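A protein chain is absent from this complex, but the other protein chains hold their places.
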Amino acid sequence: MSKKLLSGPYLIWMAGFTVIPLILILYYGLTDRSGAFTMANVVSIATAEHAKALWLSMGLSLVSTVICLVLAYPLAMILRKRNVGKGSFVVFIFILPMWMNFLLRTLAWQTLLERNGVINGILTALRLPTQSLINTPGAIILGMVYNFLPFMVLPIYNVLCKIDDNTIYAAQDLGADFWQTLFRIWFPLSLPGVISGITMVFVPALTTFVISNLLGGSKILLIGNVIEQEFTRGSNWHLGSGLSLVLMVFILASMALIAKYDKNGEGTAF
Amino acid sequence: MKKMFSVILGGVVLAAVLGGCGGKAGAGKAGSAGEVYVYNWGEYIDEEVISMFEEETGIKVVYDMFETNEDMYPVIEAGGRTYDVVCPSDYMIQKMVENNMLAELNFDNIPNVSQIDPEYMERSRSFDPENKFSVPYCWGTVGILYNTDMVAPEDVPTRWSDLWDEKFSGEILMQDSVRDAFMVALKSLGYSMNSVDNAELEEARDLLIRQKPLVQAYVIDQVRDKMIGGEAAIGVIYSGEMLYIQEEVEAQGLDYELEYVIPEEGTNVWIDSWVIPSNAKNKENAEAWINFMCRPDIAKMNFEYITYPTPNKGAFDLLDEDLRNNKAVFPDIESLDNCEVFQYLGDQVDSVYNNLWKEVKSN
Partner (left out) sequence: MKKTKNTLKRILEDFYLVLIMVFLYAPIATLMVLSFSNSKSRTQWGGFTLRWYGEMFESATIMTALQNTLVIAFASALIATVIGTAAAIAINSMKPLSRSIIMGITNIPMLNADIVTGISLMLAFIAFGISLGFKTILIAHITFNIPYVILSVMPKLKQTSKSVYEAAMDLGASPLYAFFRVVFPDILPGVLSGFLLAFTMSLDDFIITHFTKGAGINTLSTLIYSEVRRGIKPSMYALSTIIFAAVLTLLIITNFAPQKKFEK
């Protein structure tokens, strides 16, 4: 099978619809309205509001990513123990919520978290004090964790499944206790999956804007909000592109991480 | 896996077929008299009206929606999608006129324009000086909505500045829109909502930043559902929502009322009108559409669905007396004395507003 024939369609597609659009963003990011070259758009990340938005976004996504990791790892370990051989079922259980539209799912959290919402309704019925859950940074983190958890669980689960039980038994035979096996066997072997999960959660969480609008009461300005507004309301594609270029730094960093720790593509989600 | 695949395949095909069968066969039927591409606000028309138009004129309608003026403008400007008739708001129409994006209307094709109350044609002149480009569709005011249960009678808001009252901390809903938010601040300071004075704007920005800790959330149309749900005590809302709110409060049997107040400092009178972009491909069909919208019975149908006040005198006359006297929906003209219509302030000033708004949001 000629390699060229096989890869041809994809290469053309990639060139036309991945590379060229990026070049366009590069173009818009480095020019201003009159078409002159300028670094102003990119440098504008340093202005007070933009920098703050970026820090906030990074903070929130970092917290969300860590929470996802902490939740997902034990989960993946438990699932691995229970479901050897029925791998695809696990995948489906986590992909299934994604079949319900993302906006509706986030909106449903509003119903759950609102002052007169379901959770507070339950608390009231149990004679407990109501909580002010929505329109807080906590709600945004909840939304992020909720939406991105599957992307953390699946890669880790996949990579854990590949770990041979015998390796674990051997370690235990040699006298390792739970924590030692965890840190010396499980973690290193699952690193590709963990890295994959982290990048699949951190980067999208960094650029989301719907979640901060619906669950954060639009009170918190994240970098995703800024970019969205510049492209839609502000009609300033140049600024929006410039800021996007800055975000690309994160994407490149993630790609570098993946290249270093997951050379063989073991840490995929599927 | 293979089994899953074939089952999904079957399911998808089934659903696609069902999808095509269910719903009236609007898609794919070519109109005998051509097409018209309509771009309107979401939930801003009675779907029946679209089918009626198609039946009576034989023109096929391609109907699309946008959420805000600012979302609509770049789409029309970029020209990637061409629309024949669009429904922007006052200041946006002015911006489009000044940027030569609109075509002059041929009123020979829109005889029903006489049904529009001259009062609104007059007000339209502040953004469409010679009434050449637009025909009013809906109008309204912006005011304060409050929950009679959550607000004590002596605290009933009457001024915009009441939205800064510490008593309402965490109970305030503001509009998530730069012009509307600044309108509230500027008016409460006694300035014009079309101010271009940097000092005034910065004062307004500082006022908004001071208000932020008291604000529960910045929302757009969700104000309505949140207030009905008793989530907040007061909010800034468009008058058009009142009828829907009154009906819902009754339908849900709630034990509180939601009342609407036009603040003393004056507020924004807004008008949404139909316009035709200069790159429209079906101008005459677009004019037929506008003409159809101005027919009293059609305007009445739309009013009953959208519940936003109609500027159509013919339709108004067809309404029940109760509705005609509903002051929240149709306020007295006199009470609108110190009200202004939004104007387009130019790109430079728009940028200033946008940047100040960003500062408010990021604090």
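Details
Labels A and B are assigned to the chains in the order they are written; within every chain, residues are numbered from 1.
Here is the rule we go by: a contact is a pair of C-beta atoms (placed from the backbone, for glycine too) under 8 Å apart; a residue touches a chain by one contact, two chains touch by 3 or more.
This structure is a prediction, so every number in the text was calculated from the model and none was measured.
The hidden chain makes contact, of the residues A:S44, A:T181, A:T199 or A:N236, with A:T199.
Although one chain is not drawn, its touching partners on chain A can still be listed: residues 1, 3-7, 9-11, 13-14, 16-22, 24-25, 28, 71, 74-75, 78-79, 81, 85-89, 91-112, 114, 116-118, 121, 146, 149, 199-200, 203-204, 206-207, 209, 214, 224, 227-228, 231, 237, 240-241, 244, 247-248, 251, 254-255, 258-259, 264-266, 268-270.
Residues of chain B that touch the chain left out of the display are 1-5, 7-8, 11-12, 15-16, 19-20, 22-27, 37, 39, 42-43, 47, 62-67, 78, 80-83, 220-222, 224-225, 228-229, 248, 251-252.
Going forward, only the chains that are shown with their structure count from here on.
Once the centre of each chain is set as its mean CA position, chain A and chain B turn out to be 35 Å apart.
By the touch criterion given at the top, residues 1, 4, 68, 70-71, 73-74, 77, 170, 176, 178, 212, 215-219, 226, 229-231, 351, 354, 358-359, 361-362 of chain B touch chain A in their complex.
Those residues of chain A lying in contact with chain B across their complex are 48-49, 52-53, 88, 114-116, 132, 135, 213, 217-219, 221, 225-226, 229, 231-236.
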